[in-house]
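Missing here is one protein chain; the remaining ones are kept as they sit in the complex.
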Amino acid sequence: MTDGISRRTLLGAGLGAGLLAPILAGCSALTPASSGPGTLSVHTQLSGAVAGAQTFTDVVAAYRRRTDRRVALLSNGSDLPIVFETSSLAGKEADVAIVNMVGRTLSWTGEHATVPVNQYLDDWGLRDLIIPEAIDEWTDPEGRVRAFPFTRTNWPVSFNTALLEQAGVSEIPTTSDQLIAAADRLRAAGIGPVTVGGSDWSGQKLLMQVIQGFVSQDEAATVFSTGKISESAGAVRGVQHFVELRDAGVFVDSVQGFTSDSELTQFTTRKAAIVPAMSSALALVSKERAEEVTVGGWPVPSKHAAIAHPSVIKSYNGHGIWISENGRDKLDLIKPFVQYLYSAAVTSEFVLDSGRDMSRITETVSRDFPLVAQASKLTDDQVTPVMLPDLLVPDSAYEPMIRATSLAYGSGTSADRIIDLFERAYTAA
Amino acid sequence: MAVLVEEPPVRSAGTPPRPSRRRPAVGTARGSFPTFAIPALAWYGVFMIGPVVAMIVIAFLSWPGMLVTPTFAGLDNFRVLFSDETFWAAVRNSTVQIVIGLPIMIVLAFLLAFHVVQKPRGHRVLRYLLFIPALISAPATAMMFYAMLNPDGLVNGVLETLGIGGKAWLADPATALGALIVVDLWAGIGYSAVLIASRLDGVDGEVVQAARMDGAGSWRLAWGVYWPIARDFIGVVAMLQFLSMLFSSAQNVLLLTQGGPGTATTTLSYLVYQKAFVDTDLGYSQAVGVVLFVFGLVGMFIIRRVLRKTH
Partner (left out) sequence: MAKAPVGTKLRDRIGSITSGTVAWIYAALLILPFYYFVVSSFKDNDGIFESPLALPASWDLDNFVGAIRQASLGPAIANSVITTVAALALTLLLALPASFALARATGRAGKIVEGLFSLGFLIPSFAALFPTFLLAAAMGLFHTRTFLVLLLPATAMPLAIVILTQFMRTIPRELEEAASMDGASAWQVMRQVYLPICIPGIATVLLLNFLSFWNEYLYALVLIGPDTAQRTIQVALPTLKVDAGTDYGMLMAGTLFTLLPVYLVYTILQRQMQKALVSGAIKG
């Protein structure tokens, strides 16, 4: 037994030393983010593999070097809102949050989890630097500007022309009849037609986009904020059209279980030919794939359409820079940081290095991201812009609605049931 | 998977009950109150018992959002619970997961253990391999299966070369829960087999010899000899795995499917997490927690009865 013990102790010591070395080396990297009153903590969704994440990290690192100030970065993905709120409940939220307006975050200003930035837009000289429509979109019904609009986004539809040709489809479908025909050909060639994340927000966006093909923008606003599809003839037709497309096999099999992650993987590995996705996701498509892709809009309905061209969701609702209650006490730290982020140099860096579209007025156009450039160049003669409904859907209805739309993508769900589920998502909240 | 659980300690015959009156607890450390245990007790009380009590209290509150102040709600949460189809879907899913997964896991683990204990060729390699899934954390296992079960991943790739069509395992409501059960099985069978094998190792060689000379083949040996002897212990293993499947499914679901598609993979344990940290309906969430607790007790009791010592 003693032999075993001493051998083990030796091993333990060896392992310990081997493991301690990197710890001691990286000690500074292990200091908690929010330590110290002079530190600005930033909770950002521009992190991980998302377009612009590396640029953001670089930009912040340059800021640290230049001003010798401490900035701590906390990162999350789509779970950022809930993590922020949990921290808020514990009184320990970050000073600044970088996230879009959706679901939960829509109630932040009202619940005083964050502060409106109207005053700072003027005081810090930012109002003239930002696209006015962006500021409008970020203003809530009470006239409070929720956050500084930072990145913006559009949601075109990407078509893999090489795959389409392989299936014998020579032109991108621009009407729903063409889309159904193309889907038939693609399926015959063993290629998936339209892939979308049926089970999460990406599928929900598409469904609402389809509905918008049948109603005016004002009517759409009413429908999405109240949820009463049945009271709008156009919206009902929209749902029926969606069912028609679904039952005609326009979507890949098992689409109701896909996520935005799987939809993009499917598209980039050539398993499916068509995908509606955010322009920032397009920035991540490889060059060789981008060469065979053309960007356009969602095919306009062949009958009863309320829009003239294929639709593309256009929105200024990308990331915004929010100031939290904790941040209110650190405005002297936040001001230079935010001003820095809105400088011309930083904006250009985002556009050129990461392919992000920014809400800061800029002349710079992305060169290395052909698809992003394509998407931003789509004119009103080619596509009709429709709204991103995120702003209108009440916070409490958001998650239930996503569950409702995932059921909508399942074959066998009738239009009536979809409408019913949709409406119940609004009332169940 | 590897959950710290145990059975209430069997009263050991070695410590004869000592009438406390005979020895005054003065001066010596051998007092009647375990003072040295107080730190551990305090720790345990604050960090484990405390939250459970809080869970029960919150179950009776209406707390519909992180930033909202809670108010007393009596039995409202439970009333909403029992009429919510999501809740019943979760009950159904958890039941299916356990009723299908647990017996398969135990039976296969037993067969595996039996095989290994016969010391066939390669049994050392087998023992080494069997244990590996137990080492792997939930995130690592989940990420591995996420890649394999991807519609264009390994599983479908293999099936396609065999000529069978692939499916979107995690995406199809018909197979999503099954996929999660498979993940549970993959991780749990090896671990259970190692545990059972250690018990089977202790079976008296002479009994086995006698049975063999009697003409017993493998089947009778396994089910007629080993099983009855190890039955009690296998019951312990079954309880361990039951608790693990019931309580820890939240992790796998969170990592792989987030309860979807629809409610196909929402288990009770995931529902607790989802209601707390996604929907932020905190009273409801803790009410489900209470139900889960009860479920656990009932299940343990049933397993205890089924796999009791028979001799």
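A few notes on this one:
Think of it as A and B in the order they're written, each chain with its own count starting at 1.
In this text, a residue touches a chain if its C-beta (ideal position, glycine included) is under 8 Å from a C-beta of that chain, and two chains touch if they have at least 3 such contacts.
Predicted model only: the values in this text are computed from it and were never measured.
Shown as candidates are B:138, B:245 or B:303; the residue that touches the absent chain is B:138.
The chain not displayed touches subunit B at residues 2-9, 12, 14-15, 18, 20, 23, 25, 28-37, 39-41, 43-44, 46-48, 50-52, 54-55, 58, 108, 111-112, 114-116, 120, 125-140, 142-148, 150, 152-154, 157-158, 186, 189-191, 194-195, 198-199, 214-222, 233, 236-237, 240, 243, 246-248, 250-251, 254-255, 269, 272-273, 276-277, 282, 285-286, 288-290, 292-293, 296-297, 300.
By the touch rule set out above, subunit A reaches the unshown chain at residues 5, 8, 11, 15, 19, 22-23, 26, 29-34, 43, 47-51, 53, 72-78, 80, 83, 86-87, 89-92, 200, 259-261, 264-265, 268-269, 271, 278, 280-281, 284.
The definition used in the following text is that only the chains that are shown with their structure count from here on.
Chain geometry summary: the mean Cα position of subunit A and that of subunit B are 37 Å apart.
Contact residues on subunit A toward subunit B in their complex (touch as defined above): 82, 85-86, 88-89, 111, 113, 198-199, 253-258, 262, 265-266, 269, 271, 399, 403, 406-407, 410.
Chain contact summary for the complex, subunit B toward subunit A: residues 66-67, 150-152, 167-168, 170-173, 176, 257, 260-263, 277-280.
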